[in-house]
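A single protein chain has been omitted from the complex, and every remaining protein chain is retained in its original position.
Up next, subunit A:
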């Protein structure tokens, strides 16, 4: 089911949380809303679900304007940032809730509900926890139960608010791969919120980069990385260096797109080595350039020739291999 977001504006008091949001999400797509804290990601997700009413604009599901539809008529699966499991119900009852709330005529029998719940619990690999209460689960387990609960009513659209936010790095990684697989199996249209660019790049078909209530760019992970629409997007999608050329002229480039040399070379600039950090497969060298306070970071393979016997204070020559041009695209030089 496709989602069409048209001209959404939203104020909280005098503060404008969303400005003219237009976004088309195709059926079956997995889209990430990426942006810094407070940029309006949750607000947009809540507006799609119907939990919040926009000041202007409309939400269209598969050609049907649902702006005036109540939350319960939109049939949207929603996973909250902090799970929002029903604390006085067992895991089983949590997952069964949506089915039991159906009007009498559509409500399946208890035995059908039971088999459906166990099927979902198996899907999230937590069937053995059916009789526990939410408080007796770990964060990652709660997260998966919240997902199973949302999927029980067979929504066509799944919205996830920072689904992996509260988890440690390893569990996060596992869960997001698992989510990507699930998305393919169940075939939903999914939108998930994150402020972790790596997560967005790894899981999403397309990324919507937001900043201060506006959409900065919409594109595939490769597009937003290779052709950032603004300096903000460039910064947000990875580490970056700024090299001041003149008063009002600077270059932006990524630490791993730097060529290093021990001796003066063509187009290379001299810099002083401030720090050398071996980080496993790569080594990060921090450089100080004359004429700017901001340090430059360069990341090269740990066996790179320029590193042999390098010590702090030495002079090294560097040259950006790819820079962000003022016109937007990343240019390889």
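Following the convention adopted for this analysis, contacts are C-beta pairs under 8 Å (C-beta built on N, C-alpha and C of every residue); 3 or more make two chains touch, one makes a residue touch a chain; residues count from 1.
As a convention for this text, contacts and distances are computed from a predicted model.
This figure omits one chain of the complex; the name its UniProt record holds, of "Sulfate transport system permease protein CysW", "Mycofactocin maturase MftC", "Transporter" or "Acetolactate synthase", is "Sulfate transport system permease protein CysW".
When the whole complex is considered, the residue among A:71, A:169 or A:222 that touches the unshown chain is A:71. Between the chain not shown and the residues A:1, A:51 or A:214, the one that touches is A:51.
Check A:26, A:62 or A:88 against the missing chain and you find that the one touching it is A:88. For the chain left out of this panel, the touching residue among A:10, A:41 or A:149 is A:149. Contact between subunit A and the absent chain runs through residues 49, 51, 70-72, 75-78, 80, 82, 84-89, 97-98, 101-102, 135, 149-150, 152-153.
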